[in-house]
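Missing here is one protein chain; the remaining ones are kept as they sit in the complex.
Labels for the chains are A, B and C, by order of writing; each one numbers its residues from 1.
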Amino acid sequence: MVTRLALLGAGRIGKVHAKAIAEDKRAKLVAVADAFPEAANAIASAAGCAVRTIDEIEADKDIDAVVICTPTNTHADLIERFAKAGKAIFCEKPIDLDVARARACLETVRQTGAKVMLGFNRRFDPHFQAVRREIDAGTIGKVEMVTITSRDPGAPPAEYIKVSGGIFRDMTIHDFDMARFLLGEEIETVVATGSVLVDPKIGELGDYDSASLILTTKSGRQAVISNSRRASYGYDQRIEVHGSLGAVSAENQRPVSIEVATKDGYTRPPLHDFFMTRYTAAYAAEISAFIDSLEKGTAPSPSAEDGLIALALADAALKSAKENKVVRVEL
Amino acid sequence: MVTRLALLGAGRIGKVHAKAIAEDKRAKLVAVADAFPEAANAIASAAGCAVRTIDEIEADKDIDAVVICTPTNTHADLIERFAKAGKAIFCEKPIDLDVARARACLETVRQTGAKVMLGFNRRFDPHFQAVRREIDAGTIGKVEMVTITSRDPGAPPAEYIKVSGGIFRDMTIHDFDMARFLLGEEIETVVATGSVLVDPKIGELGDYDSASLILTTKSGRQAVISNSRRASYGYDQRIEVHGSLGAVSAENQRPVSIEVATKDGYTRPPLHDFFMTRYTAAYAAEISAFIDSLEKGTAPSPSAEDGLIALALADAALKSAKENKVVRVEL
Amino acid sequence: MVTRLALLGAGRIGKVHAKAIAEDKRAKLVAVADAFPEAANAIASAAGCAVRTIDEIEADKDIDAVVICTPTNTHADLIERFAKAGKAIFCEKPIDLDVARARACLETVRQTGAKVMLGFNRRFDPHFQAVRREIDAGTIGKVEMVTITSRDPGAPPAEYIKVSGGIFRDMTIHDFDMARFLLGEEIETVVATGSVLVDPKIGELGDYDSASLILTTKSGRQAVISNSRRASYGYDQRIEVHGSLGAVSAENQRPVSIEVATKDGYTRPPLHDFFMTRYTAAYAAEISAFIDSLEKGTAPSPSAEDGLIALALADAALKSAKENKVVRVEL
Partner (left out) sequence: MVTRLALLGAGRIGKVHAKAIAEDKRAKLVAVADAFPEAANAIASAAGCAVRTIDEIEADKDIDAVVICTPTNTHADLIERFAKAGKAIFCEKPIDLDVARARACLETVRQTGAKVMLGFNRRFDPHFQAVRREIDAGTIGKVEMVTITSRDPGAPPAEYIKVSGGIFRDMTIHDFDMARFLLGEEIETVVATGSVLVDPKIGELGDYDSASLILTTKSGRQAVISNSRRASYGYDQRIEVHGSLGAVSAENQRPVSIEVATKDGYTRPPLHDFFMTRYTAAYAAEISAFIDSLEKGTAPSPSAEDGLIALALADAALKSAKENKVVRVEL
């Protein structure tokens, strides 16, 4: 049995998912919807599928699942609508920028019993997966301290910053999820420091561009997150886990791994400069995991609840940074 | 205009090329031929193309080019046949195990004016390509010494060794081509040392399993090649080029790049253990380069002549190892 | 002119300094004092110097400077005493575990005009020095975020923990100084999280064994410190500085840098397992810098004031961890 999928949103990330679906023999993309016909047509012709409206997709009994890649402010509505329509749902993060709205959406999901998977793609990065496998195998003993470094090559334009929900909801949210993926315990407290060091315009919009955070769990495990909106050397994405018996880390990735030696030293090329090239394998594995869960009837992971918790952590971080205090997470 | 291709040989490497063609929008696989119908059918159904005989493909005016992945002993015949039929040809290395046969084949190719590209896939590895770009950019000055380390994870079975043409024609041939790709000058002398250190059965078949070689060019540039049929730590594939202003090297590749630290030290995982996973990107780029040359009407590279030269170097190496002397290459 | 030095305290670290003095041609160790005659004799015979009492050293007009390596609770008294006696002073950190006592000591130092250098040895590590040189050279632009990882191979015995002043005054104090060395701005706020993950006995003594800290400066620069009393893989000492134009980091050090490749992967040996072997070069360079400042008549650095500030930061960290809040540093 082939899983039949429809794609909602034919933008940059929609294209990535369409390609991943095309390469998975267990799935078939049957329809794509987008407000811009050209975008939808481009994917439709490449994937050999139909262009439809969201209403048509909702009504189509032959569609098993939808992949939501529309703008953030439509996520919660679409999740609710397709949950009620009995479709399985893969939705890009976040559910919503407002935690109350996300909570309400989750309540609807629970009532319908719909299967919802949230697009925290980094969990599927092969290197981060390998880190997690070592933890699960007990190689480093009990997890004690997690360190996440996550820096973007460059700051997004002011227009994006305005609607992004701020650095914690837009950027750190991935790191909150990664911290939870690695800590093995729920986070109880968050303290965050935010600064404007990269671009004063970001500060004028009430946001930060540089942030450091400490998260703690009930038993005292600690995670440290370091974020910046700028890294001249590329897309800086490192994780490190220290435990009672050792540590495990995943290094940065670069497009080619050569080294040039001259009188000035030994130089390796900069890192990937774009999240899509850095996480190419992760995006494909993510969709594959969604299809897998549908095929096997297992609960998709990360779940909508994982999405809600990451959002609550982002809210706690914002409160911490604004009020300059340690904040207990309310779930 | 889409390039229409037929695949001759539906084995392991045939599948890889079929996939690469499917992902290139400028090309279309229209037919596949194989002595085993199941193999041909598998590719045909995945690629949505027809199963045909070699005769049919030869006669088909709508086929622009063939990709030859059949057994080595059929390569020269097929190249000649399809050159005469006016098709462009991509052929897996080698042209033939016998250099005289390869030379005769090349003569036919020249007479027909057919476009022939030889499958030295390693030239298309993104890391090795980046090494070459640094050389071309002059970063390391004039090339002086090339070092190639090339070791297989494990020795092939005796049946394969028997028909392989020996370590120099089967394994070192890739390194000869890589040395030429990097040296920037034709090789004049070869000295090779062969030993049986891995498996006595290989020695009983008259072959070596461990080899070291020095190649020199007219101006005195030197290349050193180190080969072994066994490397417990994976598929060892490194190149290094030393020049008047510096050096450039390409490191080994591994499936995941994590590091585990314990009381016993810091451990990274073993290398890729299979040439197909190691050179995945290279195989795709290779077919893309073939299609590119057909589209643009440029000469495909590496050419059939490159294939002949690598074979002549292998013959020189074998003579050197057997007679224990430095051998001047006859082209 | 040769600087004539006396050593107060002939323990482990005293021996290190005696050796450094012996290797510096500009200085001469003329006397050593210790409560244990055997310890003093051992250094005296190795260095060819006299054993004296502290009183004798204080009274000796021919001694230019003292190197204080006695127990922590004697530091402030000895600094005051030798400041009044007109000697230059090198003192192991900290001045005192009590910030008020340290402040009073500093006041005496100021009144006497004595030259005092505090033993923050890590500033003299050649790798960390090189990091600082890159910052000073402007290579990474404006400093924005500092990351310090500092983990001991194993926890000290309970007897030591009791008198250590706690993890922040004993262990993090080095990292506070390093953060100041690298940030280029004074620290204004500290938030610290402390946990007991390594050894419950440490918790019973009211101390922590695992800590994460965020420090901020006036302009919003941030430093993150990660501490643990245990690291199975050795003495983990890394620094990383991220700036507007790039980043610079110093890697961990190991006794030998080999790599073993087997079917289980590629393994490098564990790190140094002892601070004295890790910082051998730093200890020698530190004493050399002290002698240098005496010879040239420049102010020794790090100063007694640097010692006081690090202590104040430790106090702020302890308060932060105990009261679970962000603390503004009082200087």
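Observations
One rule holds in what follows: a contact is a pair of C-beta atoms (placed from the backbone, for glycine too) under 8 Å apart; a residue touches a chain by one contact, two chains touch by 3 or more.
Quantities reported herein were computed from a predicted structural model and do not represent experimental measurements.
Which of A:62, A:159 or A:264 touches the hidden chain is settled by the complete complex: it is A:264. Checked against the full complex, the candidates B:2, B:245 or B:331 give a single residue touching the omitted chain, namely B:245. Between the chain not shown and the residues C:50, C:85, C:104 or C:261, the one that touches is C:261. Considering the full assembly, B:145 is the residue among B:50, B:145 or B:281 that touches the omitted chain.
Screening A:139, A:232 or A:288 for touch with the missing chain picks out A:232. Where chain A meets the chain that is not shown, the touching residues are 232-233, 261-270. Counting over the whole complex, chain B has residues 141-142, 144-145, 147, 149, 151, 189, 191, 193, 195-198, 210-214, 216, 219-222, 224, 226, 228, 230-233, 242, 244-247, 324-326 touching the chain that is not drawn. What chain C contributes to its contact with the hidden chain is residues 126-127, 129-131, 134, 139-140, 245-251, 253, 255-263, 269.
Note that in this section only the chains that are shown with their structure count from here on.
Centrality annotation: A (chain centre taken as mean Cα position, compared with the mean over all protein Cα atoms).
Where chain A touches chain C, over half of the residue numbers in use are shared by the two copies, so each contributes mostly the same positions. In whole angstrom, the spacing between the mean C-alpha positions of chain A and chain C is 42. Counting partner chains per residue, chain C shows two or more touched chains at residues 232-233.
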